[in-house]
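Here the complex is missing one protein chain, while the rest keep their positions.
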Amino acid sequence: MITAELQKGWAKSLLEAAGSAPAPWLEELRSSAGALIDGLPLVNRKQEAWRYTNVEPLLKESFQPVVERPSGYPGEVPEAITPHRLVFVDGWFMPELSDTALLPEEVTCGSLNDAIAAGDERVKNRLGSVADPGEHLFTALNTALVNDGLFLHLPAGVKLESPVELFWLNSGGETPLLAQPRNLVILEPGAEAVLVEHHLPGEGERYLHNGLTEIVLDPGAKLDHYRVQDESEQAWHFSRIVLDQGSDSRYHGITLAFGGHLARTEYNGLFTAEGAHCTLRGLYTVGDDQLQDFHLDVRHDVPHCSSREQFKGLLYGKGRAVFDGRILVAKDAQKSDAELTNDNLLLTRNAEVDTKPQLEIYADDVKASHGTTVGQLEANQVFYLRARGIDEQKAVHMLCEGFAAEIIEHIHLETLREQALARLRQTLGNL
Amino acid sequence: MSTQRELDDLVKAGYEHGFVTEVESETLPPGLNEDTIRFISAKKNEPEWMLEYRLKAYRHWLTLEEPDWAHLQHDPIDYQAISYYSAPKKAGDGPKSLDEVDPELIETYNKLGIPLEEQKALAGVAVDAVFDSVSVATTFREELAKAGVIFCSISEAVHEYPELVKKYLGSVVPHTDNFFACLNAAVFSDGTFVYIPEGVRCPMELSTYFRINEAKTGQFERTLIVADKGAYVSYLEGCTAPMRDENQLHAAVVELIALEDAKIKYSTVQNWYPGDEKGRGGIYNFVTKRGDCRGDRSHISWTQVETGSAITWKYPSCILSGDDSVGEFYSVAVTRGYQQADTGTKMYHIGRNTRSTIVSKGISAAHGQNAYRGLVRMGPKAENARNHTQCDSLLIGDQCGAHTFPYIEVRNPTAKVEHEATTSKISEDQLFYCRQRGLSEEDAVSMIVNGFCKEVFNELPMEFAVEARKLLNITLEGAVG
Partner (left out) sequence: MLTIKNLHVNVDGKEILRGLDLEIGTGEVHAIMGPNGSGKSTLSYVLAGRDGYEVTEGEVIFAGKNLLEMEPEERAWAGIFLAMQYPVELPGVNNMSFLRESVNAVRRARGEEELDAIAFMKLVRERAELVKLPEKLLKRSVNAGFSGGEKKRNEILQMALLEPKLTILDEIDSGLDIDALRTVAEGVNALRSPERSFLMITHYQRLLDYIEPDHIHVLAHGRIVRSGGKELALELEEKGYGWILEEEAAA
């Protein structure tokens, strides 16, 4: 059972090891978030957001926060698909492993900690303005321990031709480490970028990644944001992405979740002006000893915005998945258009899924729908393939790939699409 | 678009059943303690085991907190300000032949369209009439007795059929189930008991008509229906109350038990007083309804048309324990004025090849808030179980809300669950099309809304379907411009 003592004690031990902040204003932000922790509700079954997700074993683990930039990285850095490569180890930006030389001069792309230390006003103005640290224990913890992460800023009208690619690696070692990057992405009016994130174990096996990303899209800005979560099988992974979308901005987000022991991805979308559009897609695979947990909360607070949420899961072994998606259309947010779907394929006997697609609608002139399915592969589809000479195993793989293709085909980068497909095949090959 | 006048018409569209019957009643002063429970039990001359059951529930209730998870807002309910027992004096102790019943009461039911004299009654429908805390009359008892069907008030059943009551009461909804069910177990005053023996197809529709009359009272009825092996029964429930400024609490419990090959069809037309246009008054309707498909191939079907009450909190559910058992839930819920509804169902698939169907139609108008909340759970042994859920919401006006909160839990890969939900409004195009073909706007709305609800109305017994359609039309009068 998660008691107040357990939760507070766990957080306290981490906060004590926080280290100093690079600027006084950040110290304030940190301590105000730290002060919230004692008053937060327990992350247990009684809270809707944690109804199906048990983090008790996590709170019984001790972790060492990484409060300084690691001096180096013992492992190899994977190959990038673009010229703009940023490598982070245990949540810290590693300049000597990264390459941002070819980015246009007016673009800021690099360490959040460096930007704060250099007195960057843009960070000071926006950091913490999008994400509510009091959302739950892990968001408060991230804010109370802010050190480093990505700071990406594109001035008005700048359109990046190549994607910016991030590699999140872990250095490993005896004590399980806590990496807890804080990312801030600001696209000024009309700016456009593609961001690709790879969350990889690196040298780590047992660690906790607790990331929080704030994204500000000014009017007309466009961001394609691909995330491949392929953490180690023993890792805990929490990611929260919070969006603040201005008029006519467009966010296109895809998360492919393959790894982790317990991995939770949260998207929180907010439209602040009319005409914005947001698509959130996800593909997850879970096997033995794995839980993939997705939480979406998309708020249509203003009229004439649209959102699409489409998540698909393949479950096998004793894998478990949780999907909790909510679309809220506020009063007067007329002409909102929202569609939420979650489909799950159970490939084996002991896989389990809990799904909860919700609509909260307070305006009448809206289009809103959701659909959910849970089931096995269709017997007649398997038969059709077999009747064409394809053996049963191959038929199952093809159908699973077909199921996943509806997400993967929305990746607009060919190399990444191929990587995703290859990674999926690797998982299917182990079935 | 709607003009102010039309909106005014809407909120004033009358509540037909808002009259008060002038009848002398014996009413317990407000308040709840063990003495209240002893009083109710003594009043009904109950055996000791029944009193013990009530006290056990009451003591447990004291440890519970009122649930707050539903999408509802209301002032706190003061459980000490409610009277827990009220009965018309002339009702006396227990049932009598109809000519002994107070003519005022018979007239009340006549006015509500429920004649109690058998010769005037709807053909093929037997009625148990519950007035505040007591059953005042039960019709067609003799004819039913010939078929072996027991149809009586629950107070009577406690005396006449104690073994059946002991065996089944609380076996589907235990007193520990939830706050309101627990309160009901402690203070329930009357309700209906039905037993259909093995292999019997009940020769007529059974129904209970609930009427709250007295001010400041709560109604806590308890219904228990048992269909033995291969039996069939269709049961209808109707409810109304006078218009009053204060909120009144109704916390009922309904338990259904279907043994092997039995089928129970339970239909409700709920039209408790919904409150006035400002949201004053109205019934708080916190009801626990659950059916247990205990036997293989058993079948329980819930149909509800919810147009009344200031607040509706109810989730008629099915426990599908028997292999090949079937659970169904068909619902139309209308909220207008300041009405709030948080309603839906739970389908627990336990046995193999169990099937469930959920069709929920929510209509929100004016300031109404309408939430569907449902659970579909496929247990590890529910081989080849199937569920299909369709939740549709219709919004009329821009001040109302429609919400969907489904929970889907799957522990068996051979089970298949499909859930769909849509939200829409009556489009200008639809209205224009109908009007261009000569329909008045009101008729067009009524036609479109009835079409929207058709799947549910089709499940109601004929007389009720007609009634439900009429009720829906009255409820939505002038709702759209």
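Observations on the structure shown:
We just call them A and B in the order they show up, numbering each chain from 1.
To be clear about the criterion, contacts are C-beta pairs under 8 Å (C-beta built on N, C-alpha and C of every residue); 3 or more make two chains touch, one makes a residue touch a chain.
Every value quoted in this text rests on a predicted model; they were computed, and no experiment measured them.
Taking every chain of the complex into account, the omitted one touches A.
Which of A:W168, A:Y267 or A:F403 touches the hidden chain is settled by the complete complex: it is A:F403.
Of A:Q334, A:Q381 or A:Q419, it is A:Q381 that touches the chain left out of the display. Residues touching the missing chain, restricted to chain A, are 378-381, 383-392, 394, 398-399, 401-406 (touch as defined at the top).
Methods note: only the chains that are shown with their structure count from here on.
Each chain gets a centre from the mean of its Cα atoms; for chain A and chain B, those two points are 44 Å apart. Taken in their complex, chain B has these residues touching chain A: 69, 378, 393, 395-411, 413-425. Those residues of chain A whose C-beta lies close enough to touch chain B in the complex are 48, 331-332, 334, 344, 346-349, 351-376.
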